[in-house]
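Only a single protein chain was left out; the remaining protein chains are all shown in position.
The block that comes next holds chain A.
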Amino acid sequence: MLRVTIARSIRAMSSAAPASAPDSDASVRKIGRALETYLKHSQQHVAMMEKHRAEFETGKRHLAKMMGLEVHELDQEAIDRAIQYLFPSGLTDPHARPVMRPPDEILPKFQRFTFDEEGRPEGSRFFTLSPKIYGLMSEIGVKTQSVMKFYDEHVGSRSVNRKDLEPANLSGSQWITADKMKKKLSEKFSPELYAQIIIAFEHLASLPGSAIEQNFLMEFREPMTASTGSKLFGPAIPEVQICAETNRRFAEVTTHCKDTRAVVKVTDAGKGKFNVDGLELHDFRHLQSREILLAPMIISKTLGRFDVFATTSSISASLPEAPNREPIQRSGGMSALPRAVRHGAALCIAALHPEATEPLRLAGLLTLDPRKKERSKVNQPGARAKWIWKRR
C-alpha cells in the first residue's frame, strides 16, 4: 500500500503540470520523513520556477515597450543589447554585469531522483547514499581490470601502438580537489571517500597500458597553476586552421586594446607582409608603431615568415547608442591600434609556432591589456580633475 502511494505521488510530481496538493490519504503520513522533505522541496521548486517564468515574460513585455519594439521582435540578443544600454556597467568581468535571461538558464537546478514504475529508486547504489562517487569508483575498477587485460594480451605484440602500452602521461597536471570533484559529480561525500578515489586513480595511472584511458584520467585532472599551460588573461591561443585554397596554415583571433578592436589573421609561410585596414607597414610613419607591430616576430625570431592581415574597429562606436545620436567614428592612434594588432599577432604566432609561446608569454605579449579610458564625471572637467575652487 505504501509503495503504491509513493509511486502515485511521484508520478504526479514528475509530470510537467504543477504538483497538486498531497492526498489527504492516511497512508501518505506513513511515508518516510526524508522522502516527505524531498517532495516538499520539489513542489516548492516547481512553484518558484513557474513564478519566475511568469515574471520573465512580464518583464520582457515591459522591456519591449521601453525600447519601442514588439514583444515578438525581442529575442535574447535584443534583450542583451537593451540591458547593456539601460544598465551600462564598467565592471571588467562579464559575469558581474547585469543580465536578463530565462530563469531555467540561470537559476540553480533541482536535483531529482529517478524512480521506476513501482516507485523504487533506480540503481541499487541509491542505498549507498552517495551513488555517483561509488559509481565512479566501480568505473575505475572496471577500467583498471580492462587496462591490465589489454596489457597482458598485447605486451610484446606488434599489433598495437607501442605508446599505448606505457603509463598515462600526467605531467603538468594534478588531481582535481575534493570541492571540484563534488561540484563535478553534484554530490556530497566524505574526505575518506575522496582519498579512496585518489588512491584508485593513482593505481590506474601507474599501470602500464593506462595510456588508453588517458582521456578518462584527464577529465579528473587540472593543469598546475605555475605551469605554461595556465590560463592566459584575455583571449586564448587560437586553433591552427588550414586555408583550403592556398593550403597554408593560419590562425585568427579577436582582441582589443583601449577602444580598438582588432580581428587578426596570421598566415604561415608568407613574406612578412602587413595589411592593417588596407595599410602596409611602410604607411605607419612612426618607428614606434612599426616596432610595436613587429615585436612578436622579433621576439619569436620569425621576421619575414608570417603575413598579418588585420581589420580594426572602434568598440565604443559599436555599443548601443540612444536612437537620436549617431555613433562617433573613432580609430586607434599610433600606439593603441598597433598594440591591438600586436596582441592578436602574438597569439596567432604562439599557435602557429609553439616553440615561441614561452618567450612571447615572458615578454608579456600574450596577456591582454584591459585598461580603458576612465569616464569623465559630471561636474568635473575630467575623470579625476576638479575645477579650481574659487570663493565667488
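Operating definition for what follows: a residue touches a chain if its C-beta (ideal position, glycine included) is under 8 Å from a C-beta of that chain, and two chains touch if they have at least 3 such contacts; residues count from 1.
Methods note: contacts and distances are computed from a predicted model.
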Omitted chain, identified by the protein name its UniProt record gives, among "Cytochrome b-c1 complex subunit 2, mitochondrial", "Uridine kinase", "Ras-specific guanine nucleotide-releasing factor RalGPS1" or "Small ribosomal subunit protein mS29": "Small ribosomal subunit protein mS29"
Candidate in contact with the missing chain, chosen from A:279, A:319, A:362 or A:385: A:279
Contact partner of the left-out chain, one of A:291, A:321 or A:358: A:291
Per the touch definition above, residue among A:88, A:141 or A:304 touching the missing chain: A:304
For chain A, residues in touch with the removed chain: 272, 278-287, 290-291, 294, 297-298, 301, 303-304, 333-334
